[in-house]
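Up next, chain A:
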Amino acid sequence: MGGDVVLRVEDLHKSYGKLKVLKGVSFEVRRGETKVIAGPSGVGKSTLLRCINLLTKPDRGRIWLEDVEITRPGVDINKIRQRIGFVFQEFNLFHHLKVIDNVMIGLTKVKKLPKKKAFERAKEALLTVYITEDLWYKYPAQLSGGQRQRVAIARALAMDPVIILYDEPTSALDPQLVGEVLQVMKELARKGVTGLVVTHEIGFALEVADELMFMYDGRIIERGPPKEIVFNPKHEVTKKFFEKVGRLYGERK
Partner candidate 1 sequence: MTFWEEFLPALFKGVLTTLEMLAIAAPASVALGILLGTLRVYGGRIASLIATAVVVMFRGFPLLVTLLLLFFGLADLRIYLTPFWAAVLGFILCSGSYQSEYVRGAIRSIDIGQSLAAKAIGMTKLQEVMYIILPQAIRRALPGISNEIIYMIKYSSLAFVVGVQEMFAVGKHFNSIYFRPIEIFLTLAAIYLVMTTAATIFFKWLEYKLRIPGIEMGV
Partner candidate 2 sequence: MPIVSPEFINYMPYILEGALWTFSLTFGGLGLGFLIGLPIAIGQAYGGRIVKTLLDIYVWFFRGVPLIVQLFLFYWGVFPLIFGVKLSALLTSIIVLGLRSGAYQSQIFRGAIESIEEGQMLAARAIGMTRAQAIMHIILPQALRIAIPGWTNEYAILLKDSAICFTLGVLETLNRTRYVVIATGEALIPYIFAGIMFIIYTYGGTKLFNIIYEKVQIPGLIKSGGM
């Protein structure tokens, strides 16, 4: 893998009051790649993702989307966000819209596509995530957690983004529903949809990620092919974190 650089993050810093949460994070993601960020629970990983589509403003650092520097003042952030897909931990589907409308609204109101075209795109996206027609006219509250998250992925996909950011997409799901969402994510990764995933699901990283970045205390301490980081980490901290995981996945190939 490795097309042109789609996302470049340079020296990102963010503090909340006295608490410094990002202490200089830099990396890039190329077209078609899937990268995973893992690490102990804390504020850093989510904050990082939210800085990338500027839902949170970083204190310092620069970000490029393809060849546009999006941290420059004067940039039309709404236009930029149309090209970045974001999947939230709590799904955040629009409560008052049916499933099909949830996926279509970005297309009709933001991208200003004609209704027919929007409907076609939405259909495609929903079928990609295995949400069948019988669910399209239901409200989010009537769906299971796994179904909701898949709809959220469809909503992001339908906008035809250059990269999709996943913020712990399965952490709010009941264990038995995690699998269906990961399955969809893996398929998208294999199809070449560029993705940056924050997750605890190391199995996912081992299966489809091109690179695993281990984040600790606001910095990326180690990065490399997932198998290396998980089974052969160089740093003490990384070792400790993946100790249990290594044993869990050691049996697999």
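The working rule: a contact is a pair of C-beta atoms (placed from the backbone, for glycine too) under 8 Å apart; a residue touches a chain by one contact, two chains touch by 3 or more; residues count from 1.
Here is how the candidates were picked: all candidates are chains of the complex that A comes from, given by their letters.
Remember, it's a predicted structure, so these values are computed and weren't measured experimentally.
The listed chains 1 or 2 are all part of this complex, yet only 1 touches chain A.
Residues 53, 55, 78-82, 84-86, 88, 90-96, 105-106, 109-111, 139-142, 155-156, 159 of chain A are the ones that touch candidate 1 when the two sit in their complex.
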